[in-house]
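Quick one: structure below, then a few questions.
Of the protein chains in this complex, all but one are displayed in their positions.
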Amino acid sequence: MEFELVIIGGGPAGLMAALTAAEKGVKTAIVEESFALGGQLRQQAQVLENLPKEFGKQSGIALAKFFSNKVSSIGVTALLGHTMIGTYRNGTIGVSNGKDTFPIYAKKILVTTGAAEQAALFPGWTLPGVMTIGAAQILLNRERVLPGKEAVVLGCNSISYDIAKQLRACGVNVQGIIEKKSIDEIDKELIEKFESENIEVFFHSNIEKAAGKQHVEKVWIDNDVLKKEREIDLVCISNGLYPVTEPLELLDCEFTYIENLGGRIPKYGSSFTTSNSSVYVAGNAAGITCIEGILVTASIAVTGILEDLAILNNIEAKKQKEILWTELLKAETGRYSKVHDARISLVNDFLPKEI
Amino acid sequence: MYINDHPLLESEFLEEITFFYEGKQLIAKSGQTVAAALMGNGIKVFGVSRKLQQPRGVFCANGRCCSCFVTIDGLDHTLSCMTRIEEGMQVFFNGGDPVVGRGGSGI
Amino acid sequence: MDKYVDIAIIGSGVVGSSIAYHLSESRQKEIIVIDKGFPLSGTSGSTQAWVWVHNKSPSWYGELSMYSAELYPFLEKKIGDVEYKRTGGIAPFFDEEDREKALKLAEKQAEVGIKVEVLNRNQVLEKEPVLSSKIAGATYSSIDGNVNPFRLVELYIKAAKKNDVKFSFYNPVIDIKKESGFFRITTKNEGTYTAEKIILAGGPWTKELGSFLGIDIPVKQVRGQILVTEPLAPLFRHTIAGMRQTDNGEVLIGYSKEEVGYDRRTTMEVIQDTAKMAVDYIPALANANLVRSFSGVRVIPEDGFPIVGEISNIKNAYLAVMHSGVTLSPLVGTLMAELLLEGETSIDLGRLSLDRFEKKSNGAVVQ
Partner (left out) sequence: MDKSTIVCKCEEINIDEIETALKAGACQFDDIKRLTRCGMGPCQSKVCTNMVREIIAAYTGEPMEHIEYPKNRMPIKITRLGVLVANQETSSVVSVFKESVSEVDTNG
């Protein structure tokens, strides 16, 4: 198989990039290990507030549908059930579909593998019934299956807010949110949101342990003043995200470590090109950001790719990128301003190489 | 347990299919993963760990953690969260892994 | 910081740590082992760890390997369980025409006392029913086996430490100079060591170490890629040329050789080719999950044979560099201890001298 552009990962960043590339006539393929396009949008029932203007306000699920319909109508090859498992000697990617393993040749590779959820350490975290909050949401909204009936959630953040609400709407009793930090360290607005939903948050608390015979039955919530024992059958861990970068490592991209972007990430320049000049990165794989940031970084990367493929001339590309970077700055404000600052310094460090 | 009337999502007609778990016939909905089909039937424990024989089930649901292994149609250690359920599929508990030593090998 | 030792060993892989242990047994000398990384981060930690004899040729080399294999049971009594298993080794062939070559090999090895049998298909399958029925035959010897390299190096080091050998890890040697009869070894993190004798056992980095002393050590770096399956129920018990099953059930597969410098990446080409070999030998492996691949950069002297002994023009500087470090480590450790402590060895090391390469360039015949 041979394409001009191969995109690893069919989530929002990958789809956004595929659409733009295919519109410009680039022969594009998406390698997606799941059976459907959309990535983590596929279970996001919440309305995504800050989408780029052209998308209005819609749920992740709706956006995933919109993207996948459009992508298939525009002639992008969607290789569903295909996983990139390695690289050949010359850097060609190796893909397996569960029956066969083969190389896919591409002029440019864009890695949009997104983020994975961080686990959390406490005795009993390996029991069935203890899962990442994303897993609970997948079961709930993608699979329409109840992950449990009585739940606690570890981690007070916007993700756990959205999903706790959805769990409750589906009949799961969310007994509370357990948060290591003290009340002063958490965004006021978020606390109010939980309050207005009558979801109790235990600050300065942790899960001392979870236990159960075959699956989780009890948690002990540890707090300075009180020890609470709760009977539950679901513990959701919402402990943050980190970039998924395995394909970039096997593509010999150089890495750096930036806490504000989620830890170890590939070095990249202002077009999101990595130290391997035929490999680009975008979305959460380039640093954990908001949904708008995910989409805009994909647009910037694809602009760089179009420029590289001589489909856009330098002047057009430069103009385009300037507009998009302004958009990215707007997207990454407020609690994402640290992300943006980190990104800017990363890109500036990369500059000497681009010359 | 299946959510039949999802309060947040449009209703969707999903064809019912039958599969077998430990030889017992169960109902799943087409398009689901094996992991979801099991959870929908109230099965949370998919297997036991190799060394300590501790129960294991869904953890990440995204094909990364390998916690949800089951045996499907004769192939053991298959990721149930990344495999779609199919009519007549034979699914088994991931147990009975060989008790083996702790020898090392290169990394 | 300037520290004095009697003997400095550079490299704490299977060769360096074996020499350190064997030297320390008599507790006569103050010894330090310096390593650029942590034990097992190099070649010794990235091998299938066969203790393999039966088709090492020419037969004098097979003989050395056999002596070393014979030392393993005694070594285990001294340093502890290194999971040495004399499983017997099977090297299959698929073409009937190869039988004659196999018989020739068996004949050669018999001359030095290595018993090699040439098996037909039924005999192979009787020994190992899981092997493919497409196999025409195999050479077999009961002396071959394998060891757990992690336990081996760990226990060499433990035993050496017990005998007061000092170890310095994560500490690359950045220069070696000989001054007024002593070696001054400059390290990155712990200053300079002064040693009366020095042993270079740096495996794939030996060439670099030799260059500090102004000598050319004719070795190549050869990458071998190895696949590791998930733990499987006991499937086969012999060491099969190309694969073995470890105690924890994992099957290690691989026999690739590439000269690509010190590059420890793996590649899909070799992974797929190695998988093909595995399934050709043992069809049942087709359903086994491959969990990971790794590569080791092995050192191979230009002519394939070990270089062991004193460097003739640098008194008190010694070399121990070889491809089959795991197989040979008990013997090389023993011989080096004899050489450094008594000045002579129970097996003549002449054939293994670095000088043979110079002789070669002069047109003289070696071996």
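Going by the order they are written in, the chains are A, B and C; count residues from 1 in each one.
The criterion applied here is as follows: a contact is a pair of C-beta atoms (placed from the backbone, for glycine too) under 8 Å apart; a residue touches a chain by one contact, two chains touch by 3 or more.
The structure displayed is predicted, hence computed values, not measured ones.
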*Among shown chains, those touching the left-out chain*: A, B, C
*Consider the whole complex, including the chain that is not shown, and state which of A:20, A:68 or A:83 touches that chain.*
A:83
_From the list C:63, C:76 or C:230, pick the residue that touches the absent chain._
C:230
*Would you indicate which residue among B:26, B:39, B:65 or B:91 is in contact with the undisplayed chain?*
B:65
*Option from C:5, C:20, C:71 or C:138 whose C-beta touches the chain left out*: C:138
*subunit B, residues in touch with the chain not shown (by the definition above)*: 49-52, 54, 56, 59-60, 63-67, 69, 75, 77, 102, 104, 107
_Residue by residue, what part of subunit C touches the chain that was omitted?_
38, 40-41, 45, 55-58, 91-93, 98, 101-102, 104-105, 108, 138-139, 150, 154, 169-170, 227, 229-230, 241-242, 254-257, 266, 268-280, 285-294, 304, 367
_Residues of subunit A (touch criterion as defined above) contacting the omitted chain_ = 33, 83-87, 94, 96, 98-102, 116, 118-123, 125-126, 209, 242, 246-247, 249-250, 257, 259, 263-264
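What we mean here is this: only the chains that are shown with their structure count from here on.
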*If every chain is a node and every touching pair an edge, decide which shape results: line, ring, star, complete or other.*
complete
*Chain pair with the most C-beta contacts*: A-B
*Quick one: report the Å distance separating subunit A from subunit B, using the average Cα coordinate of each chain.*
24
*Where subunit B and subunit C are represented by their mean Cα positions, the distance between them in whole Å*: 44
*subunit B: which residues touch two or more other chains?*
none
*Touching two or more other chains, which residues of subunit C qualify?*
none
*asked:* Per the contact definition, I'd like the list of subunit B residues that touch subunit A in the complex.
replied: 1-4, 6-9, 12, 14, 29, 32-33, 35-36, 39-40, 44-46, 49, 54-65, 67, 82, 84
_In the complex with subunit C, residue positions of subunit A that touch it_ = 85-89, 94, 101, 103, 252
_Help me check something: in the complex, which residues belonging to subunit C touch subunit A?_
265-269, 271-272
